[in-house]
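First, the structure itself, so that you have it in front of you.
Of the protein chains in this complex, one is absent; all others appear in place.
The block that comes next holds chain A.
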């Protein structure tokens, strides 16, 4: 499944600016969705180790879990492919109330 991905915000610009300020930066991108996921493939969330956050990969349901994974990736440099969905125990925990499923790719900038 695919969805229109045009972003009106320049999140890559935000990522570059934060990196230039000396922040540790990670990028999270929705790479696949099923069902009623709130944000289409290509949606991005930019995060820093210091806790700054811009953009979104859901309606706010999974951003916390993505931030935890992003902190690991910022340390190790190893990217992660995260799976959120109703078949996953974590779904209830992180509250993907829409019943959708999605995959999020998390990578370090640098």
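One rule holds in what follows: a residue touches a chain if its C-beta (ideal position, glycine included) is under 8 Å from a C-beta of that chain, and two chains touch if they have at least 3 such contacts; residues count from 1.
Convention: contacts and distances are computed from a predicted model.
Undergrad: Among "XdhC/CoxF family protein", "BtrH N-terminal domain-containing protein", "ABC transporter permease" or "Succinate dehydrogenase cytochrome b558 subunit", find the name that the UniProt record gives to the complex chain excluded from display.
TA: The chain we cannot see is recorded in UniProt as "XdhC/CoxF family protein".
Undergrad: May I ask you to list the residues on chain A that touch the chain which is not drawn?
TA: Counting only chain A, the missing chain is touched by 2-10, 12-13, 15-16, 19, 27, 29, 31-32, 40-42, 79-81, 105, 107-110.
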